[in-house]
Every structure is written in C-alpha cells, then in structure tokens.
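Report on the following structure.
All protein chains but one are shown in place.
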Amino acid sequence: MTLRAALLLLLTLVSTAFPASGQQPGVTDKEILIGSSNSFSGPLAFTGEQITKFGVDLYFKVINDAGGIHGRTIRTIYYDDGYRPQDAVANTKKLVEQDRIFAVIIPQGSPPVVATLDYLEENKVPLLFPYQSSPVTRSKRYVFQGMTLSDRSSKMMIDYLAGPRKLKKFAALYQDDEYGKSFLTAFEKDLGRFGLKLVAAESVKRGVTDVSAQIAKLQAAKPQVTFLVLVPGPAAQALRERQKIGWTGTLMVSTGPLTDERYLALAGDAAEGVEGLSLWPDPLLSDLAGVRLYREHMQKHFPKNEPNRYSIAGYFAGMLFAEGAKRAGRNLTRDSLVAALESIKGYESGILPPLTIGADHETQKQGFWVRVEKGRFKPLTDWLKSE
Amino acid sequence: MTTAALVHVVVSGLATGSIYALMAISLVIIYNATRTLNFAQGEILMVSTFVGWTAMQVLRAPLVVVLIVAVAAAAGLGWALERLVIRHAISATHFDVLIITLGLSLMLRSAAGLVWTHDEFPFPSLFGNRPLAIGPVRLAPVSLGIIGASLALMLALYALFRWTRMGRAMRAVAQNQRAARLMGISVERVYSGSWVLAAVVGAVAGVLIAPVVFLSSKMGLVAINGFTAAVLGGFGSMPGAVVGGMLLGVLENLAPLYLPSSIKHSVPFLVMITILLVRPSGLLGRVARRKV
Partner (left out) sequence: MRRAALATGAVVVLGLPWAVPRYFVFLASLIVVNSIVAIGLNLLSGYTNQLSFGHAGFLAIGAYTGALLTIHAPALPVPAALLVAGLVTAAVGLALGIPCLRLEGLYLAMATLAFGFVVVEAILNLDWITRGNDGLRVPAARLGPIALATDTARYYLTVAVAALLILAALNIARTRTGRALLAVRESEIAAQASGVHLAAYKTLAFVLSAFYTGVAGGLFALVVGFLSPDSFDVFLSVDFVAMIIVGGLGSVPGSVLGAAVITTLNDSLAGFQNYRPLIFGAILIASMLFMPGGIASALRKLSVAGAAGYPGTAPPAAKPRQGDDP
C-alpha cells in the first residue's frame, strides 16, 4: 500500500515538474512571466490582493490590451504565503525553479521578503519593488526597493516637525514588529540630530483589542507629537481612544504606510486634525494626469473596486516594470532589465514626481505633509526631500 | 499614572473582558453539551456580524434591526453547521471533530473574505464614543454600554438555564448524557440547541465589539481570548467564564500600564500558567473525577 502510494507520488512529482526550456527564464517570444509570494490570507490579506490583482495586474491589462511590450504580453502568477516567512521561501523557490519566472514583483511584508532576499540575490533574480519599509533591501544588485524606506520617511517627518514646525516633545505608538521597530530606530536617530529623543514609546501587538493602557501612558508623558506607526485598524482604535479620554494636547501623526483613506473611514470624526506623511497623491480626488488615468483604468476593468493607495502602489510597480522592460528592448534578460531600470532618469509617471533611479536602487524617496480636514487629507506642503 | 486614568483603563478592560466572557460562554455551551471545542466559534460571530451589517447597507436599517438580523443569521448558521456537518461525523472522536471545526473556521474566514473582502469596515454603535466626565474620571459610554449589555445577556442566559425546559435539558446533558437520554431528553435536540444558542451569544458579542475593533474577516480571532478566558475560569463553568473573561480583559490592560515593554505582552500568559498550576481546573472549575 505505501509502496504503491509512494510510487504514485513520485510519478506525479516527476510528471508535473519539467521546467520550460529557453535561455532566459520567464521570457518567450510572446510572453514575459513574473510573479511573487504574497498575502492572500493572514493579517495583510486585503493589502496583498489590492497591490497584486487590482494594482500590478490592472496596469498589465492596459499594457497587454495595447499589444504588450516589444510584442510580448505580461503574465503574472501569485502564491499565498499568509505572511509566514517559511511559506514565502517555499513559494519563491517554486516560482523561480518551477514556474521559472523572470522576476519577482511586489512581494509584501518584511519577514517574508527578508526570508527570500539572499536566495534571490544568489540566483540573480530581480526583486522588484517589495512592499515593505525596512532598509535591509537597500543597495543590492538585483533589488529595486518600492515603498519609501522607514529611515527616509522618518527623516522627512522629523526634519519637517522639528524644523519649520519647531516641535520638541515626541512620542510613538508602534506595532511590535519589523515595521514598527525600523521606524522607532530611525526616529531616535533623526531626533538625535536635533538633540531630542522620544519621551515615550509604547508598543501594541498586531490584532490588539484595546489600546487604552498604551494611550494612557503616552498621555502621561505629555508629548506634543505622537507618531502612529501602525496599520489602519489599531491606528483608528488609537484615535478613538484619544477621543474617549478627551486628550487634545497632542498632535497625532501617521507614518507613510499608514496615511490612507481606509484608516480615516474607520476613525470617523476622531481623525479630524490628524496629520501625516503622505506617500501618494489622493487616489480618489487627485487631478494629476497619472492618477486620473489610474482611476479610469480601475473603472474600466474593476468597477466595483474602489481606488486606494494599495492598488495604486501596485499599479505604479507595474508601470515601472513596463518602463524597464521597454528600455531593455527586445533582448530582455535579467541583467538588461537591471541596466534599463538603472538608466531611468527624470521619468514622468504622472503620479509621483519625476523619478531617477540611483545606485541605491530606491524608486520612492519622497512624501508630502497632509492634515485631515472634514474627513479628507489636505496637503500642507509640496513634496519633501529625504536625501 | 493618575487614579482617573487607571479607572478608565480598568473599565475599558472590563468592556473587552465582557466580550471575552461572552465568547467563553458560547464555547462552554457547546462543550458542555457535546464535549467538543468549537474552533469555528469566532468565525460564526464574524459572519453573522457581517450579515447584519449587509442588511444595514442594503436596507438602511437601524441598529436594532442589524442586531436582529445578525442573531437570526447566527442561529441559522449554528443550526446548519451542527445539522449538516458535525452530526455526520458519527464515528468520529472528539479530536476528529476538533479538526472538523478547524476546517469550518478556515472555510468561513476565507468565504467571508471572498464575499466582503478582507478589508476592515467601520461599524455603528448604540453607544457614544465621547467621554462622560464623572469628577476627574472620564468614562466612555461605549465601554459602559458593552459591559451593561453583556451583563444583561448573561442574566438572560442564567434565566434560560434555570427556568426553561431547554435550559434544564442542556444542564442535564452536561451532567450525564446517558442518564439524560434515559430520562427522555432528546440529546440530538440539545446538540442543535447548544450550537444555535452559542452562535446567538456570539452574534450579540460581535455586534457589541465590531464598533471597537471594526468589522473584518479577522475579528473572529477574539475566540482565542474567549478560549483562554473559559479555561482560566474553569472550562464548563458559566460563572467561571465570566470571571475568566473579566480577569483576562483587565490583566491585558494593566500589564502594559505598569510593566516594562519587554515583558508586558508575556505577563498575561505567565499569570494564566501560574493560575492553572495553583488551580489545575481553573478558578471556578470542578476537579475532574477520575474513572478507570
């Protein structure tokens, strides 16, 4: 019995496992295949689905409808890792060795991304625009960072608040994971440049049910500014908790990854007056040509899916990949793609300011300041610099 | 830390604790009747709250109707799951049924994501969020409301177990199934009844907590805290579930208040282990009799 079962298993393994031939993995005469391991279940399932299916794929639909890139259409393949690092490793190996993808695009979350970093670099597979903010991805040969890294976000936030705004007492409420910790480290470093430090820092767990104790402790430290390094749910809870105790003496400031419309919707009137660093123009209302086009494409292909900052991030990632592949020409290889992306200077996306990719391989380095007025983010500054 | 702030944090913990207690009670109801731990309890809560919310979106119904719809949905779901899935596991062991309920919880959470997405949604509350000032102490109506509504539901459950036919049948089955059957009680009906009742308690808890933690496919994870509360109080005991829930809610809030961040998240668990070591059957649990 076990013998038959084992042989059967072995046969199926062998039969399903012949790799496609061809010199450059993932590139045929007619097609480019890219993909990633992402969260379709687990704590970041919503984000994962938005950046991939409603973001990257949305832009590729547009490109493919227009005939593809140098005669090749782009196809994507995604596997669910549920935010578990070991599953991300398994999925990424399967993508590279089994499906033979050309490049990895927009995988999500620090632990899953970091778990696959060395493997991809060793195998010279481009890791494009990972959706995470830990600086560990900076300046690697085959990695092009997507989301603005935490140390850059922190620099923009502190330079603005401690500079022109002349604020002095800062505290932070952060998520007890890599996202929260990397911001906390960066805050301490940047405040140090002004001779300041955090007067209080309180952590919350993912999926927390009550933040009253943390808010009470922060209130006792009397900060002028309280940074929220959280995801939408707990951040909205923190704002409502502040309303519950009538704490008005602090300015709550959201980090770049947090500043989005969903968290405003959850917090309701408790969000009035909150400020933050915005990494994207308003996906619903912005008049920028690229954002309008994004909304038109969303309306055309996914009319039921409301525009949001996750899907626009994926859409932008798709756009950058397409630009790189276009520049690499018909002879698309992993190295020619890397060279092509490195050659991008002053690229106009119509969404973000003109983009130049330097030796650090970062594609997003800017943000602007916003304040919540009547339930919307109102810009207070032009694009801030993090160089 | 001022006393006023302390009072607020404790009351807030009691509110969360009430929800844990309701989750614990619903787990205990099913356990007492069928001796199975229901992994899907949290997901039943989540799905029924979503159904109530959908009624609100579609019909623009007031919150009372939302509650009624959620309770009805929970009753239907609880009945259907017991009748259509669990009861078919005739020769299965308790452990097998545990895996079946695990499968149900995965399916319900995934299905909810497919229907409503894995996004989070704001949920209206019967109670306000702005503080009531009583001297220097500030209390949120939403916390007081959750505590009050939960206590009312607990009293109703007490009455149900004490004075109704179904309640007495449930208690009899919990004590001795064979004897209950011999006394003419339909054990199958008690099974169905417990699943329905547990689901309904969960739905009320869901409508109460959704304005605080927001409506999402993840909200069913609160069942883990419910399980903790039930064990802490003594699994099988209703008053134990209430005490366990409240204790857990307050403990989770007091730990971050007084302890350094390096140990604050571990302390509730360490306290639980310690309590169990001192009282191996929970705070109010009966000491198990041993049979050869």
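Residue numbering begins at 1 within each chain, and the chains themselves are lettered A and B in the order written.
Keep in mind that, in the parts below, a contact is a pair of C-beta atoms (placed from the backbone, for glycine too) under 8 Å apart; a residue touches a chain by one contact, two chains touch by 3 or more.
Computed from a prediction, not measured in an experiment: that's the story for all the values here.
Colleague: If I'm reading the header right, one chain is hidden. Which shown chains does it touch across the whole complex?
Modeller: When the full complex is considered, the omitted chain touches A, B.
Colleague: Based on the whole complex, identify which of B:Phe123, B:Trp195, B:Phe214 or B:Phe235 touches the chain you can't see.
Modeller: Final answer for the missing-chain contact: B:Phe235.
Colleague: Going by the contact rule already stated, which one of A:Phe40, A:Phe144, A:Tyr263 or A:Trp369 would touch the omitted chain in the full complex?
Modeller: A:Phe40
Colleague: Counting contacts across the full complex, list the positions on chain A that touch the omitted chain.
Modeller: Output for chain A: 1-3, 6-7, 10, 13-14, 17-19, 37, 40-41, 45, 49, 77-87, 89-91, 93-94, 97-98, 110-111, 114-116, 118-119, 134, 136, 176-178, 180-181.
Colleague: Can you list, in ascending order, the chain B residues touching the missing chain?
Modeller: Against the left-out chain, chain B lists 34-37, 85, 88-89, 91-100, 102-107, 109-111, 113-114, 118, 176-178, 187, 224, 227-228, 231-232, 235, 262-263, 265-266, 269-270, 272-273, 276-277, 280-282, 288, 290-292.
Criterion: only the chains that are shown with their structure count from here on.
Colleague: Taking the complex as given, what residues does chain B use to touch chain A?
Modeller: That would be residues 1-2, 5-6, 8-9, 12-13, 15-16, 19, 109-110, 113, 117-122, 129-131, 133, 138, 140, 142-143, 209, 212-214, 216-218, 221-222, 225, 249, 252-257, 261, 265 of chain B.
Colleague: Tell me, which parts of chain A touch chain B in their complex?
Modeller: Result: residues 41, 43, 45-46, 49, 176, 201-203, 205, 207, 209-210, 212-214, 216-217, 219-220, 232-233, 236-237, 240, 243-246, 262, 265-266, 268, 270 of chain A touch chain B.
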